[in-house]
Structure formats: C-alpha cells, structure tokens
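For this view, one protein chain was removed and the others were kept in their places.
Think of it as A, B and C in the order they're written, each chain with its own count starting at 1.
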Amino acid sequence: MKKFDADAVCEKLLRKQAGRTSRRSLISRLGIALVAAPVFPLLPVSRAEAAKPDRSPEAKTAFARSAQTEDDTECTYWRYCAIDGALCSCCGGGIHTCPAGSEPSPVSWVGTCINPDNGKAYLIAYRDCCGKPMCNQCLCDNTDRETQLYTPQLNNDIIWCFGTQSMQYHCSTAVLVGGAE
Amino acid sequence: MKKFDADAVCEKLLRKQAGRTSRRSLISRLGIALVAAPVFPLLPVSRAEAAKPDRSPEAKTAFARSAQTEDDTECTYWRYCAIDGALCSCCGGGIHTCPAGSEPSPVSWVGTCINPDNGKAYLIAYRDCCGKPMCNQCLCDNTDRETQLYTPQLNNDIIWCFGTQSMQYHCSTAVLVGGAE
Amino acid sequence: MKSYSGFRFGVVAALALSGPALYGIAAFAPAANAKDPNGLEPEESDTATIEAPQAGWFYVRGGWEVDGTAIYDGKSGKMKGIVASSQLSDMAIDPAGKYYYISETIWSKGNRGTRQDMVSVYDSQTLKLVTEIPIPSRILVDERKQNFVLSADGRWGFIYSFSPAQAVNVVDLAKRKFVKTVELPGCAALIPNPGVGFSALCSDGTMATVTDPAGKAAITHGPAFFAASDDPIFENFAYDKAKNTAIFVSYTGLVYTAKMGASPEVSAPFSLQEAAGYAPAVTKPLSVAWYPGSRQPAAYNAASGELFVLMHMGEYWSHKAFGDEIWVLDVAARKVVRRLALKEPVGHIEVTQQAEPLIFVNDEKSEGMILDGRTGEELHRIETAGSGVISVASGS
Partner (left out) sequence: MKSYSGFRFGVVAALALSGPALYGIAAFAPAANAKDPNGLEPEESDTATIEAPQAGWFYVRGGWEVDGTAIYDGKSGKMKGIVASSQLSDMAIDPAGKYYYISETIWSKGNRGTRQDMVSVYDSQTLKLVTEIPIPSRILVDERKQNFVLSADGRWGFIYSFSPAQAVNVVDLAKRKFVKTVELPGCAALIPNPGVGFSALCSDGTMATVTDPAGKAAITHGPAFFAASDDPIFENFAYDKAKNTAIFVSYTGLVYTAKMGASPEVSAPFSLQEAAGYAPAVTKPLSVAWYPGSRQPAAYNAASGELFVLMHMGEYWSHKAFGDEIWVLDVAARKVVRRLALKEPVGHIEVTQQAEPLIFVNDEKSEGMILDGRTGEELHRIETAGSGVISVASGS
C-alpha cells in the first residue's frame, strides 16, 4: 500500500539536519532510534504485500469509505484517518497551521490516508501544536492503522511535543508530507 | 436571628491564640482585619432586628423548609445551608473530618442554619479541606445568606485554604461551632 | 505489510521536522492533482497570528478544571485562539489592544511547592508570553472579573488580594513591576475611577475610593447606600466609560448608578421588577418572583445604554441560580424594554460594545451560545466553549 523509499528520504533529511545546531540535542536523541532501527527483523510478509497496493472500495477502511475533502473542521476530513485530539482547524489554526501562540512539534506520528477524490494514498504527519492549554474544539479520534506504544510513530495517544518550548498539548494538525506511493 | 456575643468570643479566641507561635503569621494577618473592623459603621437597622429572631415556618428560607437531619451526604442536610463545593462526607471524610491526606483550613466562611428537629439556629463553619485534588462527589451550592467578596466571611466561592500546607481545594466540611442564639 | 511500512514510517516520522528547518521534505513528489481545498502539495508547518482585540470578540474562561481563555469571533462563532490562563486566574485586556494580562497563581509543583503570584503578559497578536511580573499575592476565587482591573490608560493594574486580609496590589504595567500593596479592609469589587484611582464596594454598605493608588493611596468612604448583607450588590457591576458611570444590581433587583470621581455619587435605586411592570422583589422567604442571579448576572452595552440581566423565578437567596430569561433594561429610562427567553438556563452573560450588540451566554456543560442582542435569536452554538466568565474588549 505504501512504497516510497524511506531509506533515501532518511538520508536526505539527515544531511539537511547535519549543519543545524538548534535542534542538535533532539537529533542526538533521534540518533538512538535510528541506530537501533536495523536491529529489528522485518516480518517476511511485509515486502511481498507492500508491492501490491489495493485501493479498491473493498480494501478501504470504514473511515476511508466515508471520508470527504470539503471540510477540514470535521472529523471525517480525509487526512484525519488517524488523528487523535482537537483539530487545529477549529482552534484558530489550520490544516498545517498552529493557532497563535502555539508551536508545531518537529516530530509527530503519521498516518496513511486515502484521498477519495483521486483514490491515492498520502503520508500525513499529525504534528501536535504545543504550548497552549488544550483546545476543546472538534475532538476526533480516528484510528486507521493506529497501533500501540511499541510502535510509537503510529500511536496517536502520545503527547507529541518534542523540541518545543512547552510540552503542553494544544491541538493537532494533519500536514501532507507526500504521496505514499 | 443570631445574638451570640461576637466581641466576647473574639477576645477569648485571641487570648487562646496569643501564646502560640506556629500560626503567628496567620494571626498577624488576621490582626489587620480585626483592627479594621470597628471602623465600619453598622447599619442602624441591625441591632433592632437582631433582637427578634423569627423561626416561624414563614420566616424560613426555601432551603430551611426542606432541610433534613438524617443524611449528611445530601445537599439538603440542614447544616449545608450555605455550603459550596464537594461534601467531605462523600469523599472519605465526614461532617467535620477531612479525608485522608487533606488538611482543614483554620479559617472559613460561616453560615447560620436552622436545625429542623428543634427549630434552633446554629453557627456553622464551612472549613475547606485542602491539599488534595478536588473531590468531585456530592457537589452542592447552597446560598442562604451568602454574599459577595466585600463580606468574605459570608462568601462561599473563595478558596478558604489559609495556613494550610497546600491551598488546593479538596472538599468542604460543615463544623458546628455553637448555637446562634 | 503494515508492520514493515509502519516501522519504516516511524523513522521518517521521527524525522519529519517541521517548517523552515526542513526543505528536504520536498523530496517527496506530490501525487497527481485532485480537488481539495488544501491542495495536495507537500506542506510546511507554520503558526498563525491574530488581529488585535476586536469589538466583536468574546473571551471565555475554560472553567474550574479547564485552563485557558478562548477567544471567539461573535459573528462567525469560530475560535480565534486561546490565551493561556491557569486555574483561578483573572484576565484584563490592555485598552491599547497590545496585550492580554493574566493575573495568576501557580505552585512550582502543581498542588504543592512554592507559590508564585504573577501577572503574565501575552502579546495580543502572537499570543506568546512576553514576560511575567511577580506580585506578592492575590485572591484565590473563581468566576470574578472585578479582581483584576486596569486604569483607563492601561498604565496601572489593580489586583485584589485576600490573605485573608483584604488589600489591592498595584502593578505598573508600563514598567512591568509591582509597585505597592494598598490595604482595603472590608471592601472588594474593584471599580474603574479614571483620573482618581479605583473604587470598591464595602461590607458597611459604602463605596470606598482609593485616590492615587500608586502614590499616597488615600482611602475615602462615601455614605452607606446599600445593605451589604441584607440585599447585597452583585460585584459583577457594569461600567459606562463615556458617562464615567458604574451600574449595580442588588440581589432583589435594585439598580444603582454611581457617577464616578473623587467622591462618587450614587443615585437612589429603582427596582428592576418595577421597571418590567411587576411589584418589587423582596428579601423575605415565601415570596416567589423574578430575581437576578447566576455567576455573571449582568452585562452592559454602552452604545444603547442597555443592561442585560439574567433573571430566574425563585425566592430570595437564590442569587446563584442560572438565568432563564435576559431582561434588557434601558438604564436611563428605568424600563425593561425587552425580555429574551433562553432555551436553557445559563450562568454567565456578556455583550459586545457594538451598535448592534451580540450576546454570549454559557451554561454548566460548557455550551456557549451567541445571541442577537436585539432579538435574542441564537446565531451560533459552540460545544465545550468554556464554562467560566466571559469578557469583551471594552468599546472606545
């Protein structure tokens, strides 16, 4: 279902980061996770299945089947397939914009959501906006491919406020990172 | 309706306090209020009315007419005529007992409540128990003779946690101080 | 597949750094274009700014256990943002529109540790914390707007304190420092008094006036004009800037106006119920009538000279009961000109300072409703809008 080259992307991102100092401590912590990554054996089933994305209506989750592309202040908006929290679009922010006074977390959990207009899958970064009290508007909890803490990048319960001045959770954005194929 | 001798009581209380050091700073702050007290002119109507308590059913507030003496975990319990908050009786404490880990405030707001069994009025000290998170059980807000902040001792909105280790509001007790006549 | 791609995504996710830090993200080629209001190009994260305080905005405190003061645009009913505000905090809005001031008390370890009283200063357009001004103390009580008021020019902040001695802390907001504590025994509810200092209501039934609070801080008391324990005046007074007049309502519905100044002059009161064609309400039991009440019972629109009062049917000492109707009082004419029925009882009311005002009311369940100020028609309903006090930017 998703087949972009994560390794190549990682390398690019790392090279971009190398010259920056302001996020150094964050990067060094990330380094741990990166170094550790290759240790994990990959389940044999993975590569085979990954080669055959199935976007037929029968393969769509309940969320994907009823998703819409018109209104990003509703939980049914297509990008929100794995969002958990208050929609920043309802809090004075936007789909990729933190409300005034809050700060986007540079790291986030991700979802792979299907745009119903073209049937294609996209990688969505659910960046939390941090440093303001919880915005209690438009609370959603969608869970497509959402897992547990041992796979944290796919878990939407964690307070994803790292490298921000304050770790207080305010709301969540759904930033389009790229096509997932 | 109430005619105990407040001046005499104050004097007694002050004498009892004089030798104690642990609450010294509190007392010095209270001193301000005490010194200031005589400055206020008393409304001429007061003394006249005070002499004629009227406990007839017609003179009872809506609360007093439906108050009961059986169950101190209900908002209708007679002593609660001016309580605001969670009843400590529902939080692991009792009518004059703070729940474990909390601490009674030495100062409080007061109410004058009528016991329906004998028709007599009593002075009730609503001592807040402090230092634990709000107990959300049995929330009551009764307002007989409850006034505004300029008469703080009759206001039940203030966090009455003074001289306690923590000022966090936990619940409220209704301590019988004495007869109000 | 999910276990595979999921894991690898994790590495990407942990590196999907936001905004200007990362242009490498464009390495993802966007998928073919398709209809979407937000487009399908890779995006960067950014942060919004908002306008300076607007006449049509409402500021709603979250409530007892809910931090923050949400800003709603009255016309659209949409949230503009949140000013950080902690439990039992009070907000004041810079009359010049540059800052939001939060008077708050924070312990270093939540419910324990070191007590820190301060005025936190937020830029009104970025909503970022500018600075903190330490103060010695403040009262801990919810649901009040009269414990933190500013001078008309925005220079001074007056913060009520109860320790349990009653006092007012004076803060120089220009120099951003605490100036002094003025002891004010027996009084509360701070009332603006431009060119003088501030005034307050007292338990002896008088109004106290503090002249030159940052300097000599002379306190004078006027004559007793209300029965502070018999028929208390709600602290939630209204203030008409153009007329320099404060308007008060008592528990029974007596309406007083006070021309502010070095020696404020209080009018003889009139009955709100009489102004609506009823007999005046009384203090004795077993007399059911319409009474004013709730947590924030009255709001005032200076343009029309109308006072909006939350009213309920009940007996005396039901002054915290939520309102079932809004009575609109023409203060000068001493006449209730409209009665607006509410769909459900509400605990707070505020009104904008516009010629065609909007009303904001909220209830215990944090439901917020924006109503037309003339007809009472419901224009917007906002879930979890906040259950605390409501403010507006003062009109010009």
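As a working rule, a contact is a pair of C-beta atoms (placed from the backbone, for glycine too) under 8 Å apart; a residue touches a chain by one contact, two chains touch by 3 or more.
Treat the numbers as computed from the prediction; the structure is a model and nothing was measured.
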Quick one: which of C:Gly77, C:Pro95, C:Pro164 or C:Gly386 touches the chain that's been left out?
C:Pro164
If I consider the whole complex, including the chain that's not displayed, which of A:Ala100, A:Ile124, A:Cys138 or A:Leu154 touches that chain?
A:Leu154
Omitted-chain footprint on subunit B covers residues 1-4, 6-10, 12-17, 20, 23, 30, 33-34, 37, 40, 42-43, 45-50, 69-70, 72, 79, 90-110, 112, 115, 117-118, 120, 122-123, 125, 127, 129, 131-137, 139, 145, 147, 151-154, 170, 173, 175-179, 181
State which residues belonging to subunit A touch the missing partner chain.
29-30, 32-33, 36-37, 39-43, 45, 58-63, 65, 107, 131-134, 141, 143-152, 154-155, 157-159, 161-162, 165-168
Considering the whole complex rather than only what is displayed, give the residues of subunit C touching the chain that is not shown.
1-7, 10, 14, 65-67, 84, 86, 106, 108-113, 116, 129, 132, 164, 186, 203-205, 227-230
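Just so we're on the same page, only the chains that are shown with their structure count from here on.
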Chain centre separation in whole Å, for subunit C relative to subunit A (CA means)
37
Distance-wise, how many Å sit between the C-alpha centres of subunit A and subunit B, to the nearest whole number?
54
By residue number and range, which residues of subunit A touch two or more other chains?
none
Which residues belonging to subunit C are in contact with no fewer than two other chains?
none
